[in-house]
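A short worksheet on the structure shown next.
Left out: one protein chain. Kept in place: all the others.
Entry: subunit A
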Amino acid sequence: MRRSAAQYLVQPLLRSRRFSSSADAGVGGSSNSSSEKIVAAVLFERLPVVIPKIEPIVYAFQEFSFRWRQQYRRKYPDEVLGKGDARGKGDYKIDYVPAPRITEADKTNDKRSLQRALDRRLYLLLYGSTYGASDDNAVWHFPEKVYENEETLRLCAESALKSVIGGLNHTYFVGNAPMAHMVVEPKEDSQKPPSLKRFFFKSQVIGTSNLHIGKCKDFVWVTKDELMEYFPEQASFFNKMIIS
């Protein structure tokens, strides 16, 4: 089973077109782990809380079909139909006013809150120093950790997230494998490492609506469009990596 999967992976790679910047580094695979650093980064996302907006044409068609069907439906008198409401509601069903879909965080555009864009996914970005950049400038980056000798890369990613959030109770890592990788080419600066491979792991927020983020100067929860603004030069890569 494993052998066939490996063959399945290697063959397309041998004849692959270069549609990401990592193609030349990716072909080697097993060699030179000493000179390059491997970094496990975490794409921490909060799934949408509310259903997304509906296009007018979709709604128009649904309305049309609804009215068309209603034409041939019998009109029952109201006293017959009203019986359902008359049945006493139990005390435990309290009448409620539905909460608005556009929250206060939307109005104030508070990027640190998780209540912001409820119908879209939010991704966590940290502002601080990372391995790839030098220690003086802080950059916007995903929570990440350099791989030392742990068992798997996923454990490395989990510890990265744990150091930021404080615990793994509210996270769910999707699968053991990374979802994408990025190779950061070295610049002319001698301090920089030879090359850096950043592997992204996907994980989701479960069961909480606010998290305390520590160990960084600043953090934001951003939607996909805002993410593009934070990373102008890698925008196309993130466009492929993140769907919405």
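Everything below uses one rule, namely that a residue touches a chain if its C-beta (ideal position, glycine included) is under 8 Å from a C-beta of that chain, and two chains touch if they have at least 3 such contacts; residues count from 1.
Note that contacts and distances are computed from a predicted model.
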*Out of "Cytochrome c oxidase assembly protein COX11, mitochondrial", "Copper ion binding protein", "Spermatogenesis-defective protein 39 homolog" or "BolA-like protein DDB_G0274169", flag the one the UniProt entry gives for the chain missing from this complex.*
"Copper ion binding protein"
*Identified contact with the non-displayed chain, of A:122, A:153, A:184 or A:211*: A:153
*Name, in rising order, the residues on subunit A that touch the hidden chain in the full complex.*
2, 5-6, 9-10, 12-13, 16, 19-20, 22, 25-26, 29-30, 33, 38, 47-51, 53-68, 70-77, 79-80, 90-94, 96-103, 115, 118-119, 147, 151-154, 172, 175-181, 183, 197, 199-200, 204, 206-207, 240-241, 243
